[in-house]
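These notes concern the structure reproduced below.
Every protein chain except one is present and positioned as in the full complex.
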Amino acid sequence: MQLGVNIIVLAAIYALIACGYVLIYRVSRVLNLAHGELMMLGSYLLLATASTFTGHPLVAIAVALVLSLCVGALVYLFLMRKMAGEMVLAAVLTTIALGILLRGVMVIVWSAQQQYPGQALGVVNPAIALPGGARISTMAALLVLATAVIYGALFAFLRFSRWGVRMRAAGQNPLLAAQRGINLHAIYALAWGLSTLTGSIAGMLISLDSGLTGTMVLIGLKAFPAALVGGLDSLVGALFGALIVAAAEISLIHYVDPLLSDVVPFLVLIVMLIIRPWGLFGTREELDRV
Amino acid sequence: MSRRMPWASGYFRTGYAQDFKLIETRLERVSAGLFAVALSVFPFVASPFQLDLACQVFLAAIGSLSLMLLTGYAGQISLGHAGLLAAGAFTAGILFKEFGAPFWVTLPAAAAVGALLGIVFGLPSLRLRGLYLAVSTLALHFVVVYLGGEYETKRGYSTGIVIDPPSIGGYAVINPRIWYFVLLAAAAATLFICLNLIRSRTGRAWRAIRSHETVAEALGIGIASYKLLAFVVSSAITAVAGALFAYYRGFVSVEAFSLFLTIQYVAMVIIGGMGSLLGALLGAMFVTLFPYWIEAALAALPGAARYASVLFAVNYAAFGLVMILFLVFEPLGLVGIWHRIQTFFLLWPFKHRQVTGTNR
Partner (left out) sequence: MRASKIAFAALAATLAVPAVAQDAYVVGITSALTGPPASTYAPAMEALQIYIDRVNAAGGVNGKQIKLVILDDSAEPSKATANVKRLLTQDNAVLLVNASLSSTYAPIVGEAKRAEVPLLFASGVCPREVYPPADPLQFCTTAYAATYDSRGALTFVKETSKQPVQLGLAAMAIPLSRAEMDFAEQQAPSFGMRVVDKEVIPPPTPDYTPFATKLKEAGANWVFSWAPWVTQVRTLEALRRLDWAGDYITWAHLESEGELVRLKDGKLFVIGANSLFQDNLPIHREIADAAKKANAKYPAQQMTEGWIAGMVIEAALKGAGWPTTPAKVQASMQNLKVDLKGLRGGQIEWTKDNHFRTKQYYRVYRWDSAKSVIVVAKDWYSYDVK
């Protein structure tokens, strides 16, 4: 029973982070390898707002969320926009460089110490007993809930709202979308903003659950196989990919060797890439034409 | 030998033999000679610290040249470079520790392991392209590092495997000056291998694949074998660089082969300038020395020591910033800047090259 709960919590973490990768890739075909850093920045923003708005945790959280949305959009407007039309590798490398820059800046501002946003916010994190003898911490439960709500909202947004439809159109064929009068830059900025927002939510909840250190960047990277296994341009895929990777990881920790958990997501990934490179639910890249 | 044309000055090749020449003009011969002299005098005037930096640059140059072959010429993106360096270093370390093997066994063995891993790293390239390929090589990086870590722990070398310096005829190579020349020779040999590869049939095939895979296939180029060959050659050279690194530092440990190392090598290729061997050399030099420049610049600020921990984070951030600036404002890299300077002097006092064809 506890095993099942563990899998669901880990899958929710991976899924929530992975949807950030998917949102950007789906719209602009750029892989954002600074996602882990942006996620960590979100958690640090929460730490900062928590000490500014002491006593008003909800205000602090709301401000931190808005800020992280803005950070994402600004990253696009001031940096990634300039990379339009460059090689894919160059764009990916730009995100890596951005990650290095952010990491340095975060150490300058907040030092390398372990921090506890939960303490600063004054929220407590008691465990909840579930039927069947399993237990889950409040923040982990919130994280699962947040993942469900965010995925639901994203599906609805992409299917029914005007901006969501525009976003899908831009992802499918940017040229035609632009000719229909869709403002591509606004769409891309929105995608970056949403991606950073969801990543930050994941980062905030993880850091509220267990503290905030430099290793959060690596967690961002570990969620990456989940996105790829499911298919980089599919939200449903990210959900299933996260579940598969989490289940593989937890059962290996439990039944085989915990050390393998570091490598296994990537092994699952290699197998997937060889059998079905575009992932479980991803779209196949178009054939080359001469 | 070149036929002078009435309407243009410059140097033109008129025969195939000239196409294959490495050194074409007298100026080039003279400057290459001067350069060789400068390189061989350097260790006798440099401080040990500068000597160490030069050795680091040579090691980085070997690695960046091999990555340039793969990414800059054959167009295959790899994020497994640190994994391959680790594989080479561990091959040398393990063979030394387990069998006491001398360097003339471990270096070829490292090359062989590298070539083998090249096939493994390269296999996904037959099905995957671009980002997906990058990710699959990244996955292999984690596997190699995991295996290395397991070896270290299981054999009780938890602070790394210490390797004796290589000995030639009973004489151990410890002197930094000798190391300088050993590494210089290795870097030069790598450069010549690369030069020869890219001006041969193989190099042309790789460039065709990079430009357009489907067209290359239609031209009768065996895509699969040439792609694999690129991986094999590049990985073998990289693994040798890893083994040399192990000998130079005198030890091997997984911590030395982080993902950041891969990023540094990719940065060398990008900052240097994609698709140019000169770019690989310039990039290796720039990325290796950049942290020291920043450090020196920061140390010049007042009260530097007091805020040490912050200043080093600044160094880290500055590396990211410079990479971004290069990517955004100088996509051609250092080699692009170099060519612009060349053109400026070539055309001086004019600003623009004459539009070709107007005189015909």
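Couple of notes before you dig in:
Here the chain labels run A and B in written order, and each chain numbers its own residues starting at 1.
Following the convention adopted for this analysis, contacts are C-beta pairs under 8 Å (C-beta built on N, C-alpha and C of every residue); 3 or more make two chains touch, one makes a residue touch a chain.
Computed from a prediction, not measured in an experiment: that's the story for all the values here.
From the set B:V144, B:L183 or B:L281, the residue in touch with the chain omitted from the display is B:L281, counting the whole complex. One of B:Q56, B:T137, B:T202 or B:T262 touches the chain omitted from the figure, and that residue is B:Q56.
Residues 28, 31-32, 34-35, 38-39, 42, 45-50, 52-53, 56, 149, 152-153, 156-160, 162, 174, 245, 249-251, 253-256, 258, 278, 281-282, 285, 289, 291-293, 295-296, 305-306, 308-310, 312-313, 315-316, 335, 338 of subunit B touch the missing chain (whole complex, contact as defined above). Although one chain is not displayed, subunit A still touches it through residues 2-3, 5-6, 9-10, 13-14, 104, 107, 111-114, 116, 119, 127, 129, 135-137, 140, 206, 210-211, 213-215, 218-219, 221-222, 250, 253-254, 258-259, 261-262.
We adopt the following convention: only the chains that are shown with their structure count from here on.
If you average the Cα atoms of subunit A and of subunit B, the two centres end up 33 Å apart. Those residues of subunit A lying in contact with subunit B across their complex are 31, 79, 82-83, 86-90, 92-94, 96-105, 107-108, 111-112, 221, 224-225, 228, 232, 259, 262-263, 266-267, 269-270, 273-274, 277-278, 285, 288-290.
Those residues of subunit B whose C-beta lies close enough to touch subunit A in the complex are 71, 77, 123-124, 127-132, 134-136, 138-140, 142-143, 146, 150, 212-215, 218, 259, 263, 266-267, 270, 274, 309-310, 313-321, 323-324, 327-328, 331.
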